[in-house]
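One protein chain omitted, others in place.
Letters A and B name the chains as they come in the text, with residue numbers starting at 1 for each one.
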Amino acid sequence: MRAWLPYPLFSIALFLMWLLLNQSVAPGSIVVGVFLSALLGWVLVKLQPTRSRLHRLGLMGSLALAVAADIVRSNVAVAGIILRARGRPANTGFMSVDVDLENENALALLACILTATPGTAWLEYDRRRKSLLIHVLDIDNEDLWRRTVKRYAAGLKEILQ
Amino acid sequence: MIALAIVWSILLAQVMLALAMAFALYRMIKGPRAQDRILGLDTLYMNAMLMLLAFGVRTANSIYFETALIIALIGFVSSIAFAKFLMRGEVIE
C-alpha cells in the first residue's frame, strides 16, 4: 500500500473531497479522483512533511468529543462576555503554560484546537523553554485553562508519537 | 401562516448577517492598526460567505454554494498573505 500511495490517509481524504465537489459517484469522476489523489500524494513527498503514526484511535474519538464540548461551552461563555462588554471591560490577559511536546504535527494540532476555541488564542511556542504563550479572554479561570491545555497536550502526545 | 414565518425568519437572518458585515467593515475602515484591519477583512469575508449561503437557502439555487466555497478559499489565502506581510514586510520569501 505504501509503495503505491506514500500518504494513504491524505490520498483518501483528497479522493472523498473530489467526490463531494463533483457531487457524483459516476465511474468517470471516480477514475479522475483516484488518479488525482494518487498524483497529489506523490507531490506531497516532495514537500517532506513530518510523518507521524496514529496510535490509540479510541483516545482520538474521546479527545475530539472533549474538544467539541469545550468549544460549545467556550462559545457560550465568550458570547456572554461580548454582550456584557459595555458594562465592564472583560478581564483578559496573557498566560504561559509549560507544554512538553516535540512532535510538530502534535504542536500544529494543539495550535488549531486552542485557536478554534473562542476563549483562547495561540500566540507563541518557545521550543527551548517548552513554554507556550496564549491569550485568554477570561483570565480569572487561569487554572482551568492551564489544566485544559495540559490535558490536550497529554492526549495528543499519546495519539501522535 | 408557516410560509410567512419562513419568509420572515430568513429575512431576519439576512438582516443580522448584513449587520455583522457592517460591524466588520467598520473595524476594517476604522483600524486603528493594520492588524485590526486585516482581522476585519477576514471576518468580512466570512460573513459574506454566510450571507451567500443564506441566499442559497432563500432561492434554492446551488450556484450560491460554489461562490461561497470560492470566497472561503480566497479569503483564507489573502488573510495569510497579509499576516505574512505584517510579520516580514514581504509576501514571497
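One rule holds in what follows: contacts are C-beta pairs under 8 Å (C-beta built on N, C-alpha and C of every residue); 3 or more make two chains touch, one makes a residue touch a chain.
In the analysis below, contacts and distances are computed from a predicted model.
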Check: Can you tell which of "Acyl-CoA dehydrogenase", "K(+)/H(+) antiporter subunit G", "imidazole glycerol-phosphate synthase" or "Putrescine-binding periplasmic protein" UniProt lists for the chain that's not drawn?
Finding: "K(+)/H(+) antiporter subunit G"
Margin query: For a quick check of understanding: of A:Trp4, A:Phe35 or A:Phe94, which residue touches the chain that isn't displayed?
Written below: A:Phe94
Checklist line | Sole residue of A:Leu54, A:Ala69 or A:Ile82 that reaches the chain not shown, by the stated touch rule | finding: A:Ile82
Check: In the complete assembly, which of A:Leu5, A:Ile30 or A:Ala111 touches the absent chain?
Finding: A:Ala111
Next item on the list: Could you list which residues of chain B touch the chain missing from the display?
Entry: 2-3, 5-7, 9-10, 12-14, 16-17, 19-21, 23-24, 26-27, 33, 35-36, 38-40, 42-43, 46-47, 49-50, 53-54, 56-60, 62, 65, 68-69, 72-73, 76, 79-80, 83-84, 86-87
Next item on the list: Spell out the interface residues on chain A facing the chain that's missing from view.
Entry: 17, 20-21, 23, 71, 75, 78-79, 82-83, 85-86, 89-90, 92, 94, 96, 111-124, 126, 128-129, 131, 133, 135, 137
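One rule holds for everything that comes next: only the chains that are shown with their structure count from here on.
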Notebook entry, point to check: How far is the middle of chain A from the middle of chain B, if each middle is the mean of its Cα atoms, in Å?
Noted result: 23
